[in-house]
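A quick write-up on the structure given underneath.
Here the complex is missing a single protein chain, while all its other protein chains stay put.
Up next is chain A:
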């Protein structure tokens, strides 16, 4: 068996073990109220088991990481698949660190699924290891990307704890205006997560089905070609159908991308976004139907009895731990590498700007909290928003803006 295949196997193992860990964390938290048991004792016993399993998953994930490094001959962070799977590993590492400090079993119930979703998202991208292009052949690739990802992972844990704080403290029965707004905020955050799951689910469903349609577009006497892996609801601007696989009686695209969406891939990306939102909404509607109430209100009781102050503290602490790491990895090391590779330490490339935006945002968070006393809900909302900025920096910039950092073929 080749080393890279061995590595892929461990990627799958890690993924499955995390899923088991997630279920165990669920049992640990929800089983407290089961009959014939002491909640304290139950939490302790199952919490320990869950942490053991998520740590086993991390071990498998580390085996994936290092065998892929050895097999490909370079650190596996050079394309979207590799980066996202490394990020999910870093999130589990950050979770482990925070868990060792605070011993809050419930944190696993929220941190582990974030890693699972990011891992599944990673697997959407082409998984082949490819050799490095000249600009990536540098020692700095290792330190810049890993440190940046680790810092962002602590922000992810901050998001998990902050979001838990909100689910715990927002008054879901109140009809008051400010409470209603917070209820909607929680619901929107949950919906965003469901949309991401919807995206991943639809990509996999059509991949298994082997779906493909092809369009060509002629612009300035240059013909470009694009393959759709999801049924084209929207076609690229002024394009011709080369082949069209019908789907549910849909024999042609429903409409065409607007003219300001430049390039043939813009149409495909728009189509992907439409599919993700559609699939997400359907999934959300199904869950709502089963639960018969908003998701936030359904999750709220699970967190009953949890110390809100501790969650507030964990949110703050993981951001405080992540901030210096992020500064070093995503800004200082990035500047040093940019100076060596491109001759300028800062070039206002979109990725650089968004790393700066992330940094500025978290520095606002810290100032508001340390000097202006923003704690509790306000601070938790900032932690949630901050992680959305992080994800936009990592994924959105490549998808929407692109620039010098678009090494990875985004889907």
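For this structure, a couple of remarks:
The definition used in the following text is that a contact is a pair of C-beta atoms (placed from the backbone, for glycine too) under 8 Å apart; a residue touches a chain by one contact, two chains touch by 3 or more; residues count from 1.
As a working rule, contacts and distances are computed from a predicted model.
UniProt records the chain missing from this view under the protein name "Cytochrome C biogenesis protein ResB", selected from "Sigma-B regulation protein RsbU (Phosphoserine phosphatase)", "Molybdenum transport system permease", "ABC transporter ATP-binding protein" or "Cytochrome C biogenesis protein ResB".
When the missing chain is restored to the complex, the residue among A:6, A:66 or A:345 that touches it is A:345.
Only one of the listed residues, A:12, A:238 or A:363, touches the absent chain: A:363. Across the interface with the omitted chain, chain A contributes residues 101-102, 126, 128-131, 133-135, 137-138, 140, 259-260, 262, 307, 309-310, 312-313, 316-317, 320-321, 323-324, 327-328, 331-332, 335-336, 339-350, 353-354, 356-357, 360-361, 363-364, 367-373, 375-376, 397, 401, 403.
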